[in-house]
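What you see is the complex with one protein chain gone and the rest in place.
Here the chain labels run A, B, C, D and E in written order, and each chain numbers its own residues starting at 1.
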Amino acid sequence: MKLLIANPNTSEAITARIAAVARAVVSPGTEIVTATARTGVPYIVTRAEAAIAACALLEMMAAHGHDCDAAVVAAFGDPGLEAARELMPVPVVGLAEASMVTACLLGRRFSLVSFAQAFVPWYRDSVERLGLIARLASIRCLDGGFNPVAGADEAGEAALAELCRRCGTEDGADVVVLAGAPLAGLAARIGARTGVRVLDGVAAATRQAEALAGLPLGRPAARAANGAAAKPVTGVSPALEAMFHAAAG
Amino acid sequence: MKLLIANPNTSEAITARIAAVARAVVSPGTEIVTATARTGVPYIVTRAEAAIAACALLEMMAAHGHDCDAAVVAAFGDPGLEAARELMPVPVVGLAEASMVTACLLGRRFSLVSFAQAFVPWYRDSVERLGLIARLASIRCLDGGFNPVAGADEAGEAALAELCRRCGTEDGADVVVLAGAPLAGLAARIGARTGVRVLDGVAAATRQAEALAGLPLGRPAARAANGAAAKPVTGVSPALEAMFHAAAG
Amino acid sequence: MKLLIANPNTSEAITARIAAVARAVVSPGTEIVTATARTGVPYIVTRAEAAIAACALLEMMAAHGHDCDAAVVAAFGDPGLEAARELMPVPVVGLAEASMVTACLLGRRFSLVSFAQAFVPWYRDSVERLGLIARLASIRCLDGGFNPVAGADEAGEAALAELCRRCGTEDGADVVVLAGAPLAGLAARIGARTGVRVLDGVAAATRQAEALAGLPLGRPAARAANGAAAKPVTGVSPALEAMFHAAAG
Amino acid sequence: MKLLIANPNTSEAITARIAAVARAVVSPGTEIVTATARTGVPYIVTRAEAAIAACALLEMMAAHGHDCDAAVVAAFGDPGLEAARELMPVPVVGLAEASMVTACLLGRRFSLVSFAQAFVPWYRDSVERLGLIARLASIRCLDGGFNPVAGADEAGEAALAELCRRCGTEDGADVVVLAGAPLAGLAARIGARTGVRVLDGVAAATRQAEALAGLPLGRPAARAANGAAAKPVTGVSPALEAMFHAAAG
Amino acid sequence: MKLLIANPNTSEAITARIAAVARAVVSPGTEIVTATARTGVPYIVTRAEAAIAACALLEMMAAHGHDCDAAVVAAFGDPGLEAARELMPVPVVGLAEASMVTACLLGRRFSLVSFAQAFVPWYRDSVERLGLIARLASIRCLDGGFNPVAGADEAGEAALAELCRRCGTEDGADVVVLAGAPLAGLAARIGARTGVRVLDGVAAATRQAEALAGLPLGRPAARAANGAAAKPVTGVSPALEAMFHAAAG
Partner (left out) sequence: MKLLIANPNTSEAITARIAAVARAVVSPGTEIVTATARTGVPYIVTRAEAAIAACALLEMMAAHGHDCDAAVVAAFGDPGLEAARELMPVPVVGLAEASMVTACLLGRRFSLVSFAQAFVPWYRDSVERLGLIARLASIRCLDGGFNPVAGADEAGEAALAELCRRCGTEDGADVVVLAGAPLAGLAARIGARTGVRVLDGVAAATRQAEALAGLPLGRPAARAANGAAAKPVTGVSPALEAMFHAAAG
């Protein structure tokens, strides 16, 4: 089995951290391949940045997705996820959607913890869009001081652990999701510091992609609903234009 | 007052129809400027196409938005709307959001009528996202046979009118929105054929943009919430990268 | 174009403040006519008072609405709005509904700020009824000390500005609506004090009424759905009984 | 125990039918007193009529409610219910609210059946407002041919029974509420014709009023939240103005 | 009229307190019979305990329900309520469902107050399931120190009263429900201490059961929807197996 982990951020350092987490959780025999966005920003914080990242994500799917069994959109706002699902013949999951549904199977309410206040309204919208607002306990984010490319230092881990602890004791969360590719790999240490169950978003999405890839699913669902005739697509790579045409049937 | 009508489709013919409708409904003294997407597809039908269009929309905002008082995203799925709101210092409205809130001020329930079955789940998601699902009577779309670039012929108008009629009599709609830039300009004729109140999405969005532009709003709201430091933005025009940096503050 | 601004409060001083705000925001050539409730209370705070005001509102529509192009119910609970929509052949908007949908076009979440604690549950119900609860950041109201007929003095403005500031910084609001006719005219000054975008409910509703009046809408929607045969209506003015009969007809 | 059944319709014939149903279901020793609206229409079908009826309802409460233990607003749209709750020191229930919560205690989903198509959107709004939309199976109404003042003849009963039957077999309703004062007294005969459980809205509301009147409730809740200072109330009876002042006080 | 009050807790002391409250609120001539769970725990706090209690509840219905006119599930999580409704030919209400709908008829928002933090997520789920989340002001529970079998001492009453007071003043509740059989009988004293309207869950459910038993309901609703053929039921009493078979028709 082969999984594509596509990082919509342009930072290779983040890709490396994601890949390490993914490789640690997959079953024996599952291969992880990675891609990093060629256009966009080092780490996505705003929706405008996510809009640019969505195009980069589709280009990564066209360039690297042809022989994978499932793919992961490795940024928590899931930029381009629905578009990729329309175009790809195999399952595609996003960090946000996959880790939130995983959290739902582990408890009644979950919290999201991340590293920038700008995520709060955006992640709340993601929860609403998924239809899981009734199961959200809280969203808590650091107020500055975190370098997403470098990752968490000791002070950052302590601050994140404190947020997780409050999600459990003050907000009633059964599970806390560490939300954001730059936080990949911290869940075990932070969970050990806090006594609350902490879920690594990258690990959860990877396991979900692997779970889906192992199901006998028959033909792709979204493509069936597409129904659009092939049209010229300007300003994208030939590989991506070909994916558009293939999906249009 | 100057309004930018940005067409995220690459078809100039659609831009021309939109511009004519917009110019017909604005108050005396309001100027309409238009832009057409440089990348993407002639007419957007899928979310993958909308993802490409969102990037094109941001480029249009960067290229043409600098001295306008408000802007309209002239495609019904509102591609790039939230991203544009983060970047633009003036109000930005989208066809879907603006025409649905206009419909809410005219009656308790509204229907959406458009020209392709592929829109049904997408537009339903748009209504949910806006929070107005309780006010949606129905979504009815043609099942093929409509050329969005050429626009409606007599048979197309008759078929759309029949859908509108059924929204009123069978689905309980107080107002029907003609959803999609390619349908611009048809509302009056179709309304006259059916006896139900039919709202032109382009006219509604233009009037909303004009209404917002005339309000004393002070500083832009979304920019205040942005909070992201300036970062390199790869693969976009210098003008768009400059907008990202300006919004980051 | 002629807009009727109907104040369901019996206070002429409030009508004068509303009219000044409305006249300041309309396009050149738009005429504002006003009416003040003949029955009810000087300023509405409870739902029982709003029930009385709804009847007064219908009487104002009957007395003054015959040649206007749109009408505004100028009290934030929108007393009588749905009833007036059934009876009037032109668009009718209310302060609450119109300013909340305007706020939705300006940002993802809005707050309401007003002058009496009794409004909190009522306004929350209004947001729910409109279907926009997911977009409400908060409702904050003064705890006494505000004279709605006299309007805000310096201390009142400072207190309202502090509430607005907290909506932005603590509650995550992108836009704050000053909710209530007695607050008309304060938005610009309060916005300047706080750094958050503050929307004048009266200005927003007036612009919305003007926007709707400029749309080609064809026949009235709500009347079409009425369907009731003409019946004697006891205890109302002959003009209002005539409106009932016309709408039924 | 004494219950006031206040009919917001002006038709005495409807009051008589309501009173008969109420007297048949109360416990021994419970007294029923009735009132009929002095202003408004013989039978309410539209929201504009309900707005007028709400004022009439408050006047009935002021004139007849002083020594009752609970009161019933005997029209299905519950005109004036929330206003009456603010003013009355004893529990007040409405036909719609009380019969829908009763239905919820008898099964998972309920349907509403009534006599005029104009009720469909209105009653749906009532269900939404109560928060019970997830428990609504359907709303089915006759399409003309029913005289609400005279009541149902054999053909009317058969037509209503057919609607009830379809609510059970096609819509999945566990319980059907006969919605509207003019339908009082038909539930037993219609239930016997259809095999589905049919609930008389007037009987349910009367039993609910009696249930509430028998609970030790202490001080009135709504009055506590009122908080408005006494103000002049123009255009109402002295008794109603006194109620406003008492509630404010 | 005869009402069965079935206590799914195994504690006879709690049954005795419940019975006293129930007997105090019913109409003259209504007889109360009680049953206490033979299996399970002295007082239910978790969902696992409630799962065991649901089976015990069905056994109590089979053993004691044959000639009652309605039954009450006397634990606030309503264990086994829906199952009992399928099997019983008469109305069955639960403490949670019945007291929450009663609260809805008394004000716009209600709070729940109980004696263990473990109830907070569970009771919140109950409110959501009933569809009444929009009417919930808050849930406040004691943090230890309460013996449910012994009942509240003076310190416990004071602590519960303080929670009720805060529901009214801080959370905007119009009514507070004392949630849980072990709290039966405290509402009057606690209401008198706090100035907020406090509803006894046991009293409310008993009045609701009595109200339903007095309605002419015809055939049982839930049984009609059952549709399952009789099957062997292993591990239950012969009386309960007979109820299963009778319900299956």
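The criterion applied here is as follows: contacts are C-beta pairs under 8 Å (C-beta built on N, C-alpha and C of every residue); 3 or more make two chains touch, one makes a residue touch a chain.
Quantities reported herein were computed from a predicted structural model and do not represent experimental measurements.
Taking the complete complex into account, A:A204 is the one of A:L163, A:A204 or A:V233 that touches the chain left out.
Residue-wise, the contact with the chain that is not shown comes from E:A116, picked out of E:I14, E:A35, E:M100 or E:A116.
Touching the chain that is not shown, out of A:A37, A:L57 or A:V175: A:V175 (per the contact rule at the top). Counting the whole complex, the residues of subunit B in touch with the unshown chain are 120-121, 125, 128, 133. Annotation for subunit A: contacts to the undisplayed chain at residues 25-29, 82, 85, 91, 93, 97-98, 101-102, 104-108, 130-135, 168, 172, 174-175, 187-188, 191-192, 195-200, 203-204, 207-208, 210-212, 214-222, 224-225. By the touch definition given at the top, subunit D reaches the unshown chain through residues 108-109, 134, 172.
As a working rule, only the chains that are shown with their structure count from here on.
For the pair subunit C and subunit E, the distance between C-alpha centroids works out to 43 Å.
Averaged Cα coordinates give subunit A a centre that lies 51 Å from the centre of subunit D. For subunit B, residues that reach two or more other chains under the stated contact definition are 82, 108, 134, 172, 225.
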